[in-house]
Every structure is written in structure tokens, then in C-alpha cells.
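What you see is the complex with one protein chain gone and the rest in place.
Here is subunit A:
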């Protein structure tokens, strides 16, 4: 068995609105898989179905080799969940929380206590173990939440937007904690709205929109799929943008212009030829450029392109 998660054609409706609309997903064992999508695209619904919390209307869902619908009891000991809202008892202390969850995982009193101390140490919370969780900072709370998800070293860990609402420092803390899991053999499914987060943490990324998967691959593959490299040219004088569009040796229909940033941008196929062609054309025309750069598309561009593509397909139907 090499796939930790297999999802086939899963559907879930809330009233008229389909939250999951025939979504397919396969996650290989021991990898970090990013599920990327805007608000309302079905990410959280997907995680709740995978974590046996929500019953789908149809489709097949297997986690750690067991069907979530018919064998939820087999799935539960093998998974950990970090939801969008801290799944902790806010009134209790950090250590009390971890010890309680350890007992509920049937470690026994002594091992539950030892495991709690171990995890507090590992996530840098040893000093604050007695403090009530409601007095924790956002980053601390998330780290404790993550620790609680790892009590039994789950085979599959679900992280539902693990850094939403955190400040940059809290985000860095959580990223560090997630990276420390990789290599331990745990399969991680991570949902996020932040492309940077998926790029940083995930081996593979699925882009979802309106309850469907619209693209799937490594970050590099996704970037390549949405048109390859681009060239950005920043002019000193925005008034010359129009002239530059006509002059430059680029496919005119694909040039995008941003007057505020005095920027024009276009996809290129032959990187070096395009670069030298653009520099030469600017010099001959006497147009002063502040910056000329070749770059890969950002995941943001990929994402916009892929989800807009979904729109176009829908409209055509």
C-alpha cells in the first residue's frame, strides 16, 4: 500500500450548494501534500470527511488503508487532526490537555504524562505547560494543538489551514514544527490559502476550486503548466509603456501592462534570446528601463490562471 489517502469522486452538498463536487485526490505515503484553494472551495469539508467527522453524500474515501465510512474505528487511531480552530480545552493547562488526550489514546496514566512532557519539550512549551491554554499566544496554541495531534505518531496528519490568523512569527513557528515531522514517515495533508505555504512545505500540491480538483502536481510542474517563464520590464516613464508594447520583440497579445508599477510582463519561450532582444530594442528606441528580469511565474499567477480557467470551462458549458 503506497497511498495513504485515496479519494474518488467524493460529493457533499449543503442545501443547494455543493461543497465537494466529485473531488479526486491521491496522496502518497510519507509525503506532504498541499491542498490549495480560496475560501469556500471545499478544503475544510474535505478534511472533515477524511477525519471521519463528516459523512459525504457519495464517493469513496480511504485513509491509511481503511474506508472512512465503513471502518471509521480503524481510521481514528491512525490519524491526527489540526483544525482551523484550536481543538484544545481552553480552560485547562497545556500539560493537562496533552495528558488527557494521551489517556484517551489509551497510553495509560504514566505514559500519557511522559508523552505530554516530551511533546511540550519538543514544541518549546515546557515552561508554559501549567498555564491555561486561553492565555496562550496564537502561535503557542497552534503548536500545542499540533503536539496534541502527534500524541501517537499518527500515520496520517491533517492540517487544516494551520497558520490562518497567525502573525509572521507564529507562522514561522508552525512551519518549523511541520518541517520537523517530515522524514518521520508521517503523511501530511495540509490545506492552505497561502500559496507560499504550499510552496514551502508541500511535495505535491492539488489546487481545488468549487469542490473540484483543478490541477495537481509539484510546485514546479504547476508553475510550468501555467505558461512557463516570464520577462518583467520596469520603465522609468509610464508614458512610454505604449511605445514599448509595440516595439518589444514579444507576443503582443500576451503582454500585460501595469501602469501604476510602470511594468510590462510577458511569457517567453527562449529565455536568453528574449532578454537580449528586449534590452537591444529598448536601447535602440531610447527608452530607459529601471529593471529587466526573467522569472518563473509565482504560484499566485498559477493559481489565478488555473481557477479562472475553471470559470471559462464552466461558462463554455
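Criterion: a residue touches a chain if its C-beta (ideal position, glycine included) is under 8 Å from a C-beta of that chain, and two chains touch if they have at least 3 such contacts; residues count from 1.
Quick note on the criterion: contacts and distances are computed from a predicted model.
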| item | value |
| --- | --- |
| Omitted chain, identified by the protein name its UniProt record gives, among "NADH-quinone oxidoreductase subunit J", "Transport permease protein", "Acyl-coenzyme A thioesterase PaaI, contains HGG motif" or "ATP synthase subunit a" | "Transport permease protein" |
| Option from A:5, A:51, A:195 or A:306 whose C-beta touches the chain left out | A:51 |
| Among A:28, A:106 or A:295, residue touching the chain not depicted | A:106 |
| Hidden-chain contact residue, picked from the options A:19, A:35, A:125 or A:148 | A:148 |
| Option from A:77, A:228 or A:249 whose C-beta touches the chain left out | A:77 |
| On subunit A, residues whose C-beta touches the chain left out of the figure | 48, 51-55, 72-73, 76-77, 79, 81, 83, 85-92, 96, 100-101, 103-106, 132, 148 |
